[in-house]
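Heads up, one of the protein chains got dropped from this complex, but the rest are sitting where they should.
Order of writing sets the labels: A and B. Residues in every chain begin at 1.
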Amino acid sequence: MLDKYDVVIGLEIHAQMITESKCFSAAAANFGDSPNQNVSFVCAGYPGTLPSLNKEVVKKAVKTSLALNCELQKVSYFARKQYFYPDMPKGYQISQYKEPVARGGCVTFYLNGEKKEVALERAHIEEDAGKSTHFGQYTLIDLNRAGTPLLEIVSRPEMSSPQEAAAYAKAVRQILRYNAVCDGNLEEGSLRCDCNISIKPKGQKKLGTKVEIKNINSFRFIEKALEYEILRQARSLELGELITQETRLYDATKNKTFSMRKKEEENDYRYFPDPDLMPLILDDDMILNARRSLVELPVDRLDRFVNEFGLSFQDAELLVGEKELADFFETISNKTQDPKLSCNWIVGEFLRLTHERQTSIEQRPIADDDFAELITLVIKKEISGKMAKDVFEEMWSSGSNPKDIIAQKGLSQITDQATLRELVLKVLGDHPGKVAEFRSGKDKLFGFFVGQVMKLSRGQANPEILNKILKECLK
Amino acid sequence: MSTLSKCRIEQVADLACLSFDKENLDLYQVHFDRTLVHFESLQDVDVQGVEPMITPHDILMPLREDTTQVESDREEILKGAPEVKDQQFKVPPVV
Partner (left out) sequence: MQISYSSAKVLATAMQTKKVSAEEVCQSYLDKIHGYGRELNAFIEASDKAIERARFLDQQKEKTGSLWGVPVAVKDNFCVRGMKTTAASNILRNFIAPYTAHCVARLESEGAVVIGKTNMDEFGMGSSNENSIFGPCKNPWDTTRVSGGSSGGSAVAVAAQMAPLALGSDTGGSVRQPASFCGVVGLKPTYGSISRYGLIAFASSLDQAGVFASNVDDAALALDIMIDKDPRDSTNIPRSLGSLRNVAKASAKGLRIGVPRDFMERSLDPILKKQIDVLVAKLKDQGSIIETIELPHSSHAIPVYYIVAACEASSNLSRYDGVRFGLRKTPDNTKDTLNLSELYRMTRSEGFGEEVKRRILLGTFALSADSYESFYKKASQVRRLIADDFKSVFADCDFIIGPVTTGGAFSIGEKIKDPVSMYDNDIFTTPASLAGLPCMSLPLGFDAQSMPLGVQIMAPSFCDDQMISFAKLVEELCAFSGRQDAR
């Protein structure tokens, strides 16, 4: 049934921008505090109060717009979106309507290893509402979040699968996090995704009726909600029913969407330019500074890791997932001058221990220099890979330098030829019969001798030098 | 442009969260109609290509430095509220 239809998806992402104070007031933008702790007279919409725009909000919006390849609008306007709701103190939300701070733009990302590009419609600045908690008989209002700055990023309706939509949302999140604009926490709502979806018979030009889905708080749920909705709409069309234009809510526990309000029930928002604010005019300095502060896009970094460092796509994708991890990799790789081995160590041992010990990349207990030194010791063959893993665990728990651990535990490799020759001669002397068998052609016994020497050296013999000496002595 | 139906006035009142009893509504309709008739001359003005004037002066909007300032405590914010519970504004159920 589903292959008879084209799916058209667009996303509206609301990102809370990280700032000290709120969008239009000097109250702290810290809504985790106890209720109504960070509420000023402006936030509460007191009579006589006026909005004043936070410079940092503009800077972050400009920076993000540049990272999203948008065309910045030198002049943009704030408007009032009007409706009554108790967590919106003024009876209107200050938002940008007809003239947003940025238009166009695109986000590039990989979907199943294939490069995709999704075009953007616009990005605009607006203020967040407070929080309502419903208790059946009454509702309580906390205004801590009211006035928190948001950047709304609106994609064009041009994604064709739930997987693509989720990957796009992840890519946007990654860009926001890379630029320290938003912490991107879907569960806590610092990033919110509303999905617009319509389906139409394959090949039909005219778009189907659009349905908006709200209340999605994880990437997995983006996929699930959209999958459910595609199925629901397809079934309706199969039955010859019409799709109603409406807003639906996703219920994760039931994995279903529910109608919240129909298009006709939608408010007439009576947008008009906010006469309390002047046009927002971006000056060239601000744009230039924002451009300078941009970091390499995650997708570009991924490509560079593959092309320059020869990492596998999977490894590179994993490393660029979080900026801190990618930065960490580049730091270590720079020090060791061996990207591939550095990558293996980070993707392998480092992430294993990070997960096992439930810590984060930033809170890693080992110094970058120590970690790089350990990898360098492996490269120089001063220590075997297997031993290095033990040393690494020891570094993690004690925070000591690898050389100290090696010295303390006597773990360094025996590379001294004379010492190794002595050990080899001792083993050969202990097994005259096997030596004779070897010399008469039983090559396989070479491994036996290696093993014996290793045992004698408690694993510290450097395998390559040992091989060489053993061969000489067995001639 | 003149004469609005009662239904339209009720719609508008609804948007504005105002309600009127029947008698009042009649009076408002009369006033509303008279006002609109009175304002009708406006529709004849040629405004082709005229930029709407939102505010009198084109000044550069000052931008506030991103620092916090505490001008009031929670007690003061909640003091004027008609009903408070658990340090929050209490309202009747939304629906």
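Following the convention adopted for this analysis, a contact is a pair of C-beta atoms (placed from the backbone, for glycine too) under 8 Å apart; a residue touches a chain by one contact, two chains touch by 3 or more.
Bear in mind that the values here come from a model prediction, so they are computed numbers and not experimental data.
**Student:** Since one chain is left out of the picture, which of the remaining chains does it touch in the full complex?
**Tutor:** Touch partners of the hidden chain, whole complex considered, are A, B.
**Student:** Touching the hidden chain in the complete assembly: which of A:Tyr5, A:Phe31 or A:Tyr92 does that?
**Tutor:** A:Tyr92
**Student:** Can you list, in ascending order, the subunit B residues touching the missing chain?
**Tutor:** 1, 4, 8-9, 12-13, 15-20, 28, 31-32, 34-35, 38-39, 41-43, 45, 47, 50-57, 59, 61-62, 64, 71-72, 76-77, 79-83, 89, 91-95
**Student:** Name every residue on subunit A in touch with the hidden partner chain.
**Tutor:** Touch set of subunit A with respect to the missing chain: 41, 44-53, 80, 82, 84, 86, 89-92, 137, 139, 141, 268, 270, 272, 274-278.
In this text, only the chains that are shown with their structure count from here on.
**Student:** Subunit A touches which residues of subunit B in the complex?
**Tutor:** 15, 17, 52, 54-55, 58-72, 74, 77-78, 85-94
**Student:** Flag every residue of subunit A that touches subunit B in the complex, lowest number first.
**Tutor:** It is residues 19-21, 26-28, 34-37, 39-41, 44, 52-58, 84, 86, 132-134, 136-143, 267-268, 270, 273, 275, 277-281 of subunit A that touch subunit B.
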